[in-house]
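Have a look at the structure below before the remarks.
Rather than the whole complex, this shows some of its chains in their spots.
As written, the chain order gives the labels A and B, with residue 1 at the start of each chain.
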Amino acid sequence: MDENVEYYRQMLLIRLFEQRVEQLFTEGVIRGTMHPCTGQEAVAVGVMAALSPSDYITSTHRGHGHFLARGGDPRLMMAELFGKKTGYSGGRGGSQLMGDYSLGFLGGNGITGGSIPVATGVGLSLKRRQQDAVAVCFFGDGASNQGTFHESLNMAGLWDLPVLYVCENNAYAMSTPVHQALSIENVADRAGAYGFPGVSVDGNDVSAVRKAVVEARARACRGKGPSLIECKTYRLSGHSRGDQRRYRSAEEEQKAWQQDPIRRFREKLESEGFMDPDGTDQLQHEVQQQLEQAEQFARESSFPDPDDLEKGLYATDQL
Amino acid sequence: MRQISYSDAIREALTEELRRDEDVFLMGEDIGAYGGAFGVTRGLIDEFGAERVMDTPISEGTTAGAAIGAALEGRRPVVEFMFMDFIALAADQLLNQAAKLRYVFGEQASCPLVIRTPTGGGRCYGPTHSQSLEAWFVHVPGLKVIAPATPYDAKSLLKTAVRDPDPVLFLEHKMLYKQQGQVADDDEHDDCRGILPLGEARIAREGQDITIVAWSGMTREAEKAAEELEKSDVEAEVVDMRTLSPMDTETLLASVRKTGCVLIVQEAPRTGGVGGEISARISENIYEYLDAPVRRLASPDVPFPASPVLEERMIPDKNRIVEVAVEMLEEGI
């Protein structure tokens, strides 16, 4: 199978996962909150396509896509969302806090900008090991205004750390348009302040994203240090469940839907002959089935035992 | 008096103070068009404009610091942090700048700053969106800490906080936002109508058998527990601390002197919480009035889990309060 078809499958998986999860929230089946990455699938898939198994990833509050693209198991993710014992964090973390260290996926983060220093530290450690590995740090346009961004990029630039700072500029931080929070045009243009390259790419184009990350990764592995990669995309969904999106117009959203990375990619693949409509439908069906199984797994799993609430805080007291 | 919700009460306080004093303005993430994550500031930007209801970048540390600067220049900024969990990013500015200015620089350095932020669990928001960190700030001399439990107190104390010449932390519990209750009306002719002084606890319910001490979200559970206890002829007195710093030790002690028995209910993890301070103050001052040891009911010492079954076990509730109170009374007698 062509790798592009695999990318398409992953993007579809992410899209349908998020839609189903939003639905389950609306129905009250899942509690808490979640931040769908609808519209941003090409970033997650494009980045992961460029990485090796030895790499590390830190994610954000909007991390389901990153995790799925890195190989996260939809069943365990769904179970986590359901608050079940079989979930990635045994139900303790919920949407924002799940990870799988065996995949190098260090998890999402509830603190905007909170994972930027952590990824930087992973890079610091990797550099000393002189391995062929990088740390990849996802964060949003909004997060780029946190102090941790500055401190981290300065350290990474100073010490030539193998860290790829991947900014998903999805046009908003919650309700705040990028340019009501960012004092310059592009996040990528801030890389100059740290002495390493920054690029802006079309975040709705999986190949463009992949290419930029491949280059940055190679550079880092040659000991040349970090890169900042800004992926310009658009959050097609609300910020989190319940977001009425009063801060933007229907027209704006309609225009954005025309850039829907999944439709764009399907059209491209079909027009270039990599897929045909039957194949696409078949793929969609398979993904849907996978998600149904994931949901069933989550539904049938049991809740954690409340008596275990106090376990597992320290290594000496394992859950 | 009108019945409105706790969040409406807060919005009313903000509205009235924004109208009353031109120097008052709001800063925070998504407080304008979005109206804040919990809708508290919804609509305010329409009346007061983006200059006085300012959306900020996601930069909690500098937002706090900028508010301090504006306050020193004579403004009265009211900052919203979206969740109290994020206040750690502004901890330095609150601890090392705001709290120390007047003590060090004297009367010239007035820092009339309010930080509003939602606290607490109950909504399955998980480890980084459920914390109640009041204990940190009660331990910072120079900051005042308010944690109201009713719409009336929320409105009245927020108005007081905005007018206060010193930095105030105003804690709003997420599970209270929809709570209904009466509030004081604004009065054109009486600027101080409904204003409450800081630092006075409230007897939420009178009783003589046991004192239950609570604040913020736990007050409601304590009141429900008291109702339940009444069925078994136990008259519990509920003391709502309201202001945690400065702390109204007098009201607290008066109640315990009467009942001889006290249970402190705290939502934050047990160790190092404000409950310990309250317990210590009672022991120090009226040890001889105690018929039973002071007890604390609190969340266990772990992060707030997201799963509903775990979160439910985590946070003290009416039933647990009743249970412990009964146990105490049985032992005490």
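The rule is simple: contacts are C-beta pairs under 8 Å (C-beta built on N, C-alpha and C of every residue); 3 or more make two chains touch, one makes a residue touch a chain.
Since this is a predicted model, take the numbers as computed values, not measurements.
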{"item": "Labelled copy-number formula for the complete complex in this structure file", "value": "A x2, B x2"}
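Operating definition for what follows: only the chains that are shown with their structure count from here on.
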{"item": "Geometric centre distance via CA averages, chain B-chain A, whole Å", "value": "36"}
{"item": "Complex interface listing, chain A residues touching chain B", "value": "31-33, 83-84, 87, 89-97, 109-113, 142-143, 145-147, 173-176, 180-182, 246-247, 303-304, 306, 309-310, 313"}
{"item": "Contacting residues of chain B [partner chain A, same complex]", "value": "29-30, 32-34, 37, 55-59, 61-62, 85-86, 89, 123-129, 300-303, 305-310, 312-314"}
